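Scroll down for the structure; my scribbles are underneath it.
For this depiction, one protein chain was excluded, whereas all remaining protein chains were kept in their positions.
Coming up: subunit A.
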Amino acid sequence: MSATPTMSTAPARPGSGSSSAADVVRLDPNRHVPGVRQPGFAQVLHAEWVKFWTVRSTRWSLGLLFALGAGLTTLVCWAAATDLAAGDTGEAPAAFLTWGLLFSQLTALALGTLVVTSEYGTGMMRATVTAVPRRGRVVAAKVVVLTVVLFVAGVVTAVAGYLGGNWFLDREGVGLALSDDGVLRALLGNGLYLAGLGVFALATGLLIRHTAAALTVGMALVLVVGNVAYALPGTWGEWVAKLLPGNAGGAVAQVAPFNGGAVLAPWTGFGVFVAEVAALLLVAVLVFRRRDA
């Protein structure tokens, strides 16, 4: 702490006149506002945490994530339970326990994109990099905040969806226990996959910088291209489909895959997905560091 005067005592209120000569002081360039600490990564993380929770889009996205993920799973299980029990659907009941993921992943994409593009859209990014010129740190802090929040939200949503959906499946005698193969893995996997997807969207946002364009690209790649790729002919077509981020990463979040879409083994697929997201993030960080803000 320093004894040098700070601005706080200056009578510079609007409308008040000019200062007296007594205010003239020599400033020590290394002085501090009382009580400041040397900022490190923890401070940047704290700043990003405050930013994350002080805009409405965060609550909206997370609310929607839960409503779509848990709500739709429950709803679809209720609707399909009888058919599933009768074996009319040709699908395993286990596949329906994370049905809502199909839509909740959209909100994870939106949240990840907005964490970056809302800053570009509003000019906030200039304030961000003036406060923290080490841009790699900014991205790292955003990634930590986003992954932690999406992981928790994803697991909570998946557990709620499982409890709701399985209640209806249980009534028809086709429910799954938590100890059954793949159930716990899928519940945790929901959190992991949504967190990864959020980072994927964040990287896309850093590269594209426009909300609408980045969202479109992210959703098109994960949903549209991911599904269309299954129409590609031959073995190589199947591999392309399997390796696309949404398909590779999604497997870990499902108790069992739906028929008709070949997927990699859950953890293999997730490994591929993480590698893809990491590569994209690396490119995004390198571009972000070089580019004018």
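Definition applied: a contact is a pair of C-beta atoms (placed from the backbone, for glycine too) under 8 Å apart; a residue touches a chain by one contact, two chains touch by 3 or more; residues count from 1.
To be clear about the criterion, contacts and distances are computed from a predicted model.
Student: Looking at UniProt, which of "Thiol reductant ABC exporter subunit CydC", "Multidrug ABC transporter ATP-binding protein", "Simple sugar transport system permease protein" or "Response regulator" names the chain we cannot see?
Tutor: Answer from the record: the omitted chain is "Multidrug ABC transporter ATP-binding protein".
Student: Which residue from A:124, A:178 or A:224 sits in contact with the chain not drawn here?
Tutor: Here the residue in touch with the unshown chain is A:124.
Student: At which residues does subunit A meet the chain that is not included here?
Tutor: For subunit A, the residues touching the absent chain are 5-8, 10, 12-19, 21, 23-27, 29, 31-39, 43-44, 46-48, 50-51, 54-57, 118-119, 122-127, 129-134, 290, 292-293.
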